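Heads up, one of the protein chains got dropped from this complex, but the rest are sitting where they should.
A, B and C label the chains in the order they appear, each numbered from 1.
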Amino acid sequence: MSSTFGHKLKISVFGQSHSPAIGVTIDGLPAGRLLDLEQIQRFMARRAPGKAPYSTARKEADLPEILSGLTADGYTCGAPLCALIRNTDARSKDYSQLQDLPRPSHADFTAFVKYGRYHDIRGGGHFSGRLTAPLCFAGAAAMQFLNAQGIFVGAHIAAVGGIQDSPFDSVRLTQEQLLTPGSKEFPVVDEAAGQAMKERIEEARRNQDSLGGVVECGAAGVPAGLGEPMFDGLENRLAAALFGIPAVRGVEFGAGFAAAAMQGSQHNDPFAIGEEGKIVSLTNNHGGILGGISSGMPILLRCAFKPTPSLSRPQQTVSLSQMENRSLTVEGRHDPCVVPRAVPCVEAVVALVLLDFIVQSV
Amino acid sequence: MSSTFGHKLKISVFGQSHSPAIGVTIDGLPAGRLLDLEQIQRFMARRAPGKAPYSTARKEADLPEILSGLTADGYTCGAPLCALIRNTDARSKDYSQLQDLPRPSHADFTAFVKYGRYHDIRGGGHFSGRLTAPLCFAGAAAMQFLNAQGIFVGAHIAAVGGIQDSPFDSVRLTQEQLLTPGSKEFPVVDEAAGQAMKERIEEARRNQDSLGGVVECGAAGVPAGLGEPMFDGLENRLAAALFGIPAVRGVEFGAGFAAAAMQGSQHNDPFAIGEEGKIVSLTNNHGGILGGISSGMPILLRCAFKPTPSLSRPQQTVSLSQMENRSLTVEGRHDPCVVPRAVPCVEAVVALVLLDFIVQSV
Amino acid sequence: MSSTFGHKLKISVFGQSHSPAIGVTIDGLPAGRLLDLEQIQRFMARRAPGKAPYSTARKEADLPEILSGLTADGYTCGAPLCALIRNTDARSKDYSQLQDLPRPSHADFTAFVKYGRYHDIRGGGHFSGRLTAPLCFAGAAAMQFLNAQGIFVGAHIAAVGGIQDSPFDSVRLTQEQLLTPGSKEFPVVDEAAGQAMKERIEEARRNQDSLGGVVECGAAGVPAGLGEPMFDGLENRLAAALFGIPAVRGVEFGAGFAAAAMQGSQHNDPFAIGEEGKIVSLTNNHGGILGGISSGMPILLRCAFKPTPSLSRPQQTVSLSQMENRSLTVEGRHDPCVVPRAVPCVEAVVALVLLDFIVQSV
Partner (left out) sequence: MSSTFGHKLKISVFGQSHSPAIGVTIDGLPAGRLLDLEQIQRFMARRAPGKAPYSTARKEADLPEILSGLTADGYTCGAPLCALIRNTDARSKDYSQLQDLPRPSHADFTAFVKYGRYHDIRGGGHFSGRLTAPLCFAGAAAMQFLNAQGIFVGAHIAAVGGIQDSPFDSVRLTQEQLLTPGSKEFPVVDEAAGQAMKERIEEARRNQDSLGGVVECGAAGVPAGLGEPMFDGLENRLAAALFGIPAVRGVEFGAGFAAAAMQGSQHNDPFAIGEEGKIVSLTNNHGGILGGISSGMPILLRCAFKPTPSLSRPQQTVSLSQMENRSLTVEGRHDPCVVPRAVPCVEAVVALVLLDFIVQSV
């Protein structure tokens, strides 16, 4: 049951990096929406590999085929929507030595503990970042339902290799601000920061090294009152799903870890009657969530991504069959930094979780 | 369904700060363990208020009564274990004005949006930190099952008000190191840091202000192979449950957000054959979890807590009935810093989630 | 997780027959309803033992204490509602021999397999019919939410010992017809049939024997459109919960097993425009459910109950410690027929499942 999340909107992801196909089933989409498939593909293209020097050379058309869930004329019909993506550019020979020599800081070792020699090691199997392609499909579909309700989700690279992007405006977060980074070839707010990040990534590649980073994601237009107290609030479900994206090591909301170093008098967000006569907060350290429940202010969160573990420089590992220390040099195609491609993945997960809450409460 | 978590081990928390009682039902505990009730009470005492200048003056005996789940001679019998704690020192008059004037950065406002005037505002109702008392009961019970399998969970204050404690040893984390902070009146590794933190908290109290902080939690002895890939791994479930503790704003595993600024060559943890002939990693930036699955190395995570929002200095808020701006000065008893009392809460949640995985896989 | 059901409305039952208390937590009740506690007690009295010659002599006041979930003035507040009932008339000595000699057709044996000697055998432990008391509490609370929406649930003894009661009118099922049997001391539609059933039960008691029976339950006013296709329809969830009542051996909807012997031309229910201009069916063999989804017609189902397994005549069993055949004569107080007291239990479960669907779709 590892690959399923959601309550009324249920997402079930399947596939391995080199299986015949990968895909997703979305159960619980409301009937009656004409899906814009081109928009879905544009969204998925943001995650697709092979675009730039900072991503893997693997090329996948990633054209999803929708198997079910639509009427003959393309509207959601209430039945589960299943989409599959064929794996066409899989070079399985690259991975043979990894069966015995687990990559440091990769799931190779724990998958071996769990599944023994039956783990499908090719391309990382079910643990591959490639599984985020169907996740992006599902997220892009969810986005269309959210947009129709005036809810918009967007993200950008907040940091890579120590270089910071400008943050989103936590109080006045507009649809335009949310969607602009995603419309760029490199999803940042501040172009200069983006240029510096790209150079840092290229430098890491030259050094046979890799970089981590942070993605900031926001959602505007989320109505107040979504979420439940204690264990079923927005943070609980968002965090649980976000940690499903490979390489995420931390999730924080609003001021997050910085809040831990603040005083209450700094951190507290004063309430006020806003311009439209609605209750707003004048600052938004709470990231749009109080007690697990949306406050009506923009939702803001950040995810930390670790550096790609697959390096083409020698690393120390062990031989599982010989139980002795070994050196490993990973062959194959790997992103020196997954963060640019992770941006739409974070958006997708956030959109899916928000839609799950919305279909549950409507 | 807000107050329930767990899969095979199901935790269901009930109660409001000023309802007749609060409590917890634990469904799925294995039969046959003689529960050490004194140990449970010692654990709960670590969370109890009224101990020190840095905590609320509210006094609760917090003696749990076990209603079900044990045999006549005190062994778990396989049926749900329910424990309740009476609310005896509830001063409901303190909270009357909050019905109309929501505290900044508190759940008062979102609870009003969700439940209208029927939200039980007294003491924060179901959103109160007091609900962590039954959580600690459940966690302490879970701990006894874990200890019997050689698994130990402990936490300490990693930071308060900008002062850092020494971290746990991420590679050689012993039972003694884990349990020592919890045995102290102020749960830190480094006494000097603890002394400085206490002074900072006392200073905040004098300034009618509050402080946030960070709790680091570790688990030693967790066998490799617990957890599932993608959405049902250790991080997913741990994070989901940890965000159920009031005031948690961020959760990170291993190197966490620091990993985002590292290079792969720094962050990767080399594998090696350890002293006992088992596979270990020489560093532990992965915090004992790879691909959602335990690696056999110590599990390490940190939670960020925001500063207590209830301040006895004037703050700006709104009148819900008049829809106009107002000033609010919160009366009543509130911790200037919840972090010391949050330490056992984090341990409790981690213990419950780990036991849930263990009963599921045994 | 055995003792929990429901999706958005989550019911968690705890307690053993002879533990200090039994009880229930209901998570997900909408805020804002003034609970009528007297109505709840009247409902629970219908299940209570000791009323008549055909029920066990055990006497329980069964006065529930509400621990949480209400505001100071008795309205539901949105937080989990927990109610407990103290066990006061427990005679544990009656059950000592059963630890070694499992009663035929009782859970004693399977509980031993599962929990070993730690099963709380006293009074049947968690498997006792006594656990239906908190279930009735929860059902009675749910009923008040349903009634406010014009939905009424009622049941009667459809058969005992081969004697049939008149069935409910499947097409024109009124609130009055639903609630009348429950207002009687013996819940039947046809008094003469009831008299004959009572005599048959008394006869069984004299013969140190027991009887099974059938309960028919109906619900009127259920809006069309509740339920989901395939595995999450009304039948799926109703059946799953109804089998949680001890002694239920079969569940059928509408024409049920009789449908298996019918022809389509007999069984099909013609649609027509009804008197109020709404679509109705002229017959109701479908029991108000088509494809798992409510049709707007009355919902009708039947549950088969097996005869009470505890007999005070000698029966053949085995000694678990000696692994040899033995004769067992069960001491203690047992209903010769649980069906009269099962009637409100069936109503309670049906009410809870219907309310779960309703809070999920509103």
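Just so it is clear, a contact is a pair of C-beta atoms (placed from the backbone, for glycine too) under 8 Å apart; a residue touches a chain by one contact, two chains touch by 3 or more.
Given the structure is predicted, the values throughout are model-derived calculations rather than measurements.
Checked against the hidden chain, the listed residues C:48, C:121 or C:159 yield one contact partner: C:159.
Residue C:311 is the one among C:22, C:311 or C:355 that touches the chain missing from this view.
Within the complete assembly, residues 1-5, 13, 102, 104-107, 109-111, 113-114, 126-127, 131, 159, 161-162, 204, 207, 209-214, 224-225, 227-233, 235-237, 239-241, 243-244, 246, 248-257, 259-273, 277, 279, 281-282, 285-287, 290-296, 304-309, 311, 313, 315-318, 320, 323-325 of chain C touch the chain that is not shown.
What chain B contributes to its contact with the hidden chain is residues 7-8, 79, 229, 360. Although one chain is not displayed, its contacts with chain A can still be listed: residues 1-4, 6-10, 12-16, 18-23, 25, 27-28, 31-32, 65-72, 75-82, 84, 92, 111, 114-116, 118-120, 122, 125-126.
The definition used in the following text is that only the chains that are shown with their structure count from here on.
Separating the centre of chain A from that of chain B, both taken as means of CA atoms, is a distance of 27 Å. Multi-chain contact residues of chain C, defined as those touching 2 or more other chains: 7-8, 79.
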